[in-house]
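Below you'll find the structure I mean.
For this view, one protein chain was removed and the others were kept in their places.
Here is chain A:
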Amino acid sequence: MIIFISILIQVTMMVVSARLLLGQRLGWDTLLLMLLGGQAIGYFSYNWLGPIGVFAVLGWLAALIIKRLRKPVIGAIVPILAQIINVISDYIVNTFYIVVLHKDPVTNGDTWETPFYNGLSLVVSLLLALSFSYLFRIFITHEMPIKRYGLLFTVLSALTLIIFYVNILIGKQQGFTDDNIRANSILFFFYFILLIVVCIVLVRIMMKEADIQNKQVQYDRLTEYTDNLEQLYIDMQKFRHDYINILLTMSDYIRSGDAERLERYFNERIMPISQGMQSNNYKLGALHNVRLQELKGILSSKLIKAQELKIDAVIEVVETIEQVNMDSVQLCRCLGILLDNAIEEAVHCETPTVRAAVIKRDQSVLIAVTNSCRSNTPELHRIFERGFSTKGTNRGLGLSNLKEIVSRTESATLDTQIVNGEFIQLLEVFNGPITKSRMTG
């Protein structure tokens, strides 16, 4: 009975720590399943294998998390970390017993001391998990670290846990003397700190790397934009050179009163020029009003891409945009998705158009992207489903990713509509915090 309760407390600790490490991503049903299944497996495997039985429980938790989140690395790493935290807190409480209470903690005895002892270590592990979850959350919100170092982290933490348990087993053989426990505590504690330091350093390096990559992308985009502007300038020079000649010719016709030839000349030579003025290059002109380099970069590069695909792409920025109240990396990701989607869909239309606008409003900056779409476009909620795409599997993550980023950003709201064969996406980013007046039901 007492063993049952103390295992229940241990499993609860694991589940709760895992939940804390992950953030808000698991449903109640999964948590309950983790707890009950973990308890059943833990109870039987403890009777059969002793302390090693914990690995069976870890496997169960990992399987559930992987099934729920479909992220194997996180699924494997979270339970292991949770258990490491539990072991550490267990030893902290152990040391506390020996050093402060001068009492012998009975970890596997059959007295009521054990559940109390476990309860105490539950509290300690909660505190540890809370503080550790902050670090871990940074790690899992970035896609790149997981892809590159996820396996390394998993192996590292699994090794740590195995070393812990080897030590525990040795300790058990020697009968858990006070010295033994103290030595283990110190060892575990430093090992844990070492692990955290390694993690922090790795995360730092990765952040820096991501930053440099970002800068490089931005630089490339701006170079493209500059090239575009240079081309525009060359065009203007040509025009300046031409228009003197044009005026001369026209004045000749006027002087000789040849209205008919003047008209023909006007229609044949001057009209095309005025239409040329509206051609692609000039449509990027409005970008000079965007003072945010990152924003300018992504807008210009996507629009140039669209124009290369023979899409009628227009950008409107009437007022100067100096600030958008959103993390610039996330903002660029959102804009990239919005514009990519618009371009991909517009390409298939008879008269492809993509329009983008950055509009300053009283309390917000509104980014509008519209595109023409085919008549057989599926209904909106189908498009938003994860993994849905008109172009086969694995391509439809754009819109659902966008939705996820926006829902994580407090200052931004998204409005998506299909009206008269036009796909309209409005991303509104509010300048200040959300005030009461803005919240009208």
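Quick notes
As a convention for this text, contacts are C-beta pairs under 8 Å (C-beta built on N, C-alpha and C of every residue); 3 or more make two chains touch, one makes a residue touch a chain; residues count from 1.
Here, contacts and distances are computed from a predicted model.
According to its UniProt record, the chain left out of view corresponds to "Response regulator transcription factor" among "Transport permease protein", "ABC transporter substrate-binding protein", "Inner-membrane translocator" or "Response regulator transcription factor".
Within the whole complex, the absent chain has one touching residue among A:126, A:156 or A:286, and that is A:286. Touch with the chain that is not drawn comes from one residue among A:179, A:258 or A:316, which is A:316.
Although one chain is not displayed, chain A still touches it through residues 24, 278, 283, 286, 314, 316, 318, 355-357, 359, 361-364, 366, 368, 370, 379-382, 384, 406-410, 413-419, 426, 428, 430, 434, 438-441.
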